[in-house]
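Reading through the C-alpha cells given below for one structure.
For this view, one protein chain was removed and the others were kept in their places.
Chain naming follows the written order as A and B, and within any one chain the residues start at number 1.
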Amino acid sequence: MRKGDVIVLEHLPAAVAYAAGGGRRELDGPLGSAFDIAERDTRFGQKTWEMAESELARRTLETAFGKVPHDIGTPDVVFAGDLQCQCTASGYAMRSEDVPFAGLYGACSTMAESAALAACLVDGGFAACAAAMASSHFCAAERQFRTPLGYGAKRTPTAQWTVTGAGAVVLASGRGPRVRAVQFGRVRDLGVFDASNMGAAMAPAAAETLVRYFDATGETPDAFDAVYTGDLGAVGSNLLGSLLELEGVRLQNHRDCGLEIYGRTAPGSGASGAGCSAAVLCGHILPMLARGEMRRVLFLATGALMSQTTSLQGESIPGVAHLVEFCSEEAMACS
Amino acid sequence: MKTTKEEYAVLCKQALPHSPVAKDCAWAFCVGGAICALGQILLDAYGALGFEKADAGTLTSATLVALSAVATALGWYQKLASKAGAGTLVPITGFANAVVSPAIEFKREGLITGTGAKMFTIAGPVIVYGMLASTVWGVARHFLWG
Partner (left out) sequence: MQLIRAFVVGGALCVIGQLLLDYTGLTPARILTGFVVAGVALSALGLYGPLADFAGAGATVPLLGFGHLLAQGAVEAVEEKGLLGALTGGFTAAAGGVTASLVCGFLAALFSRSRDQS
C-alpha cells in the first residue's frame, strides 16, 4: 500500500539474518565488539585496497548467509553496492556466490536503498528471500576520490572519514526485526559545492524524506525509539535539526551512524561511506531490535550523488535519502 | 520543503565549524620553520665542503627531497602533515611528498601506467604554471630589457 512516497508493506518481511564487518579503527570504536568480521589487518589478506574491500564484503555476506535458518534456504537475489568506480567491490565479492545479483549505486545511501528494494521484493512475493549489502573501505575511497594515502594533507573540520566496513542483511518471512515501510527519497540540491562538507550537502535530502514520511503516515518522531540517519556527521546533523525545525518537526531522538561508529574519537565531522550506515544497521540497530531494547526505528541512509568529475566541473552536490522503518517482533504484535 | 538555497546558505554558514587558526598557524610556523632551518644547516654544510653557492642550493634541495621521500614511504610525512598543515605543504619537502605519494600509491596499476603516469598528478600543475610564468618572464625580460 502506498501513502505518498511511503510504501507500507503488507507482510512485514523479517531480517532473519544479518552481519557486520569492520577494520581496525571501527573495531576500536564503541560498536567494535558488535562486528562479526573483526580483523585488524585492513588489507584482509589481499594485495590491493579494492580487493580488500571486496573480501570484507564477501566475508560479511557469507557470515549473514550462514546465519539464515535452514528452512528458509538461499536468497533469491542480492542487492549490493559500494563506492568504488563501477561498483566493483560488490561485483567482485559476488563472483564466489552463486546467487542472482543486482548492483546498486546510491553512494552512502546504498544500505537503505538495497534493504528497501529487497523488502519490496519479498513483500510482493517476487522473492522468498532477498539480501541487501553495502560496503566501503577508507583506503580504496581515499585513493580513488581524494589523494594518495601517503599524501600529506590536513583535513578540514567538516570533512568526514570513510569507514572501512560492511553490513549485510537477509530478508524473508521468519523471525527477526520487521520492515514495516520503506520510502525512496527524492534528490535534493540546495547548492552546497564543498566536497569535504558532504553532511551539509545531504541534510536537505534527509529532511525532505523525513517530512514526507511524517506527512504521509501521520506518525510523529516521538513514536520511535530513535531516528537514525546514515552519515550526516556533526555538521549535517546540526543542519538537519535546523531544517526540520523550519518545517515544524522536532526531532529529539535523532542519532547519526557517522557519529555512533567512532563515538567521541570521531575525526573531523564524523564518519561516512556506504559501509558506515550498513555496519551500524547490521551490527547495532538490528541486534538492539532483536533483543527488544528498541521497538521502532527509522533508518535513513543519505547519499551525496556527485563524482570527482562533477566536483571539478563546478557542479553543486545533490543528495538523496532513502528510508526503511524497522520494528521489533513485539512491536509488530501490538500494531 | 520550503527552505531556499539562499536560506540554506545562511544555515550552512552558521553551522560551519571554525578551523583552530591559531593552533594551525603555530604548527605550520614551527614545522615549516624547522624544515627551513634544516635546509639552512645543509646549505652551510655543503658550502663548507667547498660547493659553490648554486650547487650547494641544488644539493640542499635534493637532500630535503630524499628525506621527504623516505618519510613518505614510511608513512611519517602524512602523519606529520595531518597536524602541520601548510608547514609541511609549502617547503620543497611538500612538493616531494606530492610526487612520491602517488608514485607509491599507484604502483599496483603498473610501473608505467600507474607510477609513471600518475607521479605528477598533484605536482604537475606546479611545474606547468611555474614554467609558464618563468617563460613569460623570460620573454618579457628579453624584449623589455634585452
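The criterion applied here is as follows: a residue touches a chain if its C-beta (ideal position, glycine included) is under 8 Å from a C-beta of that chain, and two chains touch if they have at least 3 such contacts.
Treat the numbers as computed from the prediction; the structure is a model and nothing was measured.
Visitor: Which visible chains touch the chain that is not shown?
Guide: Those shown chains that the absent chain touches are A, B.
Visitor: Just name the one of A:5, A:62, A:97 or A:194 that touches the chain not displayed here.
Guide: A:194
Visitor: Of A:143, A:178, A:212 or A:284, which one is in contact with the hidden chain?
Guide: A:143
Visitor: Thinking of the whole complex, not just what is shown, which of A:54, A:90, A:136 or A:164 touches the missing chain?
Guide: Missing-chain contact among the listed residues: A:164.
Visitor: Quickly run down the residues of subunit B that touch the omitted chain.
Guide: 19, 21, 24-25, 27-37, 39-44, 57-62, 64-66, 68-70, 72-75, 78-79, 85-87, 89-92, 94-96, 98-100, 102-105, 107-108, 111, 115, 119, 122-123, 125-127, 129-131, 133-135, 137-142, 146
Visitor: Which subunit A residues touch the hidden chain?
Guide: Counting over the whole complex, subunit A touches the hidden chain at residues 23-25, 42-43, 49, 138-139, 142-143, 148-150, 153-154, 156, 161, 164, 194.
Keep in mind that, in the parts below, only the chains that are shown with their structure count from here on.
Visitor: How many angstrom lie between the CA centroids of subunit A and subunit B, rounded to a whole number?
Guide: 37
Visitor: Please output the residues of subunit A touching subunit B within their complex, sorted ascending.
Guide: Going through subunit A, the ones touching subunit B are 47-48, 143, 147-158, 188, 190-192, 197, 200, 204, 207-208, 211, 234-235, 238-239, 242-243, 246-247, 269.
Visitor: Residue numbers of subunit B touching subunit A in their complex, please.
Guide: Subunit B residues touching subunit A: 1-5, 7-9, 11-12, 15-19, 24, 72-73, 75, 77-78, 80-85, 88-89, 94, 97-98, 100-102, 104-106, 108, 122.
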